[in-house]
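With one protein chain held back, the other chains of the complex are shown just where they sit.
Right after this comes subunit A.
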Amino acid sequence: MLEGLGRNRFLRRGLLLGPALFVIGFFMILPLFLMAYVSILERGLAGGVQWGQHTLEAYVRFLFERDLMDNLVVNIDYLRIFGRSFALAFGTMIVALAIGLPTAFYMALQPARWRNLLIFLVTIPFWTNLLVRNYAWILLLRDSGLVNSGLIWLGLTDEPVRLLYTPFAVGVGLTYSFLPFMILPIYASLEKLDLRLVEAAYDLGANKWKALTRIVLPLALPGIAAGSILVFIPALGAYVTPELLGGSRQLMIGNLIQGQFGAARNWPFGAALAFVLLAIVLCSMMLYLLRFRRAPGQG
């Protein structure tokens, strides 16, 4: 049947692309436009929106609030939440990189038969629901949890250290959740690295440190860049982890947006927040890619 279709290239192309176009169109592009439209509508008083009544109020609200005289006054509360989210996501990325890079190195240097097992081990956490894994961290980090009991037992502290519902807890949860996304791309780029290049570097007088910094790391850069993006972006929009481990005081963007569609019943503002986030992510991505665009194509 496919051979018959071969005669008509356009038809065949259309049929092959169709499902993908449908999925992207209906489940991504359309909702995106819907959200964009919602963000420039008047809010409905009991949630929802007032169709046909356009306003940019939601975007204004991101940076300003109106005082009693209806004057615009700068309000950086929301910016602060964005800032905190960025700091947490960035910190998560750095810690994941610090843990993931050596791990990926270790994996790539193992004999071939061990490597697949190690990849398998890295992906095991994905078998469990994110929610469950975050609850597990609550059990570990709470005042009577394993970590605190351990510290007390070791005599390092007399009373439990406050771990849960702190930025630390959120950072730990995010790092734990997204670490495999850092390890796997770096491993992939290291695994295909030609070890003869390292030999060539030794041969030309490079010691181990020089071979690492001048040859291995630059060649692993595409993997490091990919891993960093894959950790940073989902960490930035994380919802479940800050909700469970951060409590009410460690709000992140994800929780803020959720709150606007939920309790605050301000759909346009929620949609506007989502778009501001999207814009910032796109811009930072573009900067990042520009920085790493010169990463080598490996043969």
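Methods note: contacts are C-beta pairs under 8 Å (C-beta built on N, C-alpha and C of every residue); 3 or more make two chains touch, one makes a residue touch a chain; residues count from 1.
Heads up, the rule we're going with is that contacts and distances are computed from a predicted model.
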Per UniProt record, name of the chain withheld from view ["Spermidine/putrescine import ATP-binding protein PotA", "2Fe-2S ferredoxin", "L-lactate dehydrogenase complex protein LldF" or "Electron transfer flavoprotein subunit alpha/FixB family protein"]: "Spermidine/putrescine import ATP-binding protein PotA"
Residue, one of A:A112, A:L156 or A:L204, that touches the chain absent here: A:L204
Residues of subunit A (touch criterion as defined above) contacting the omitted chain: 194, 196-197, 199-207, 210, 214-215, 218-219, 221, 295-299
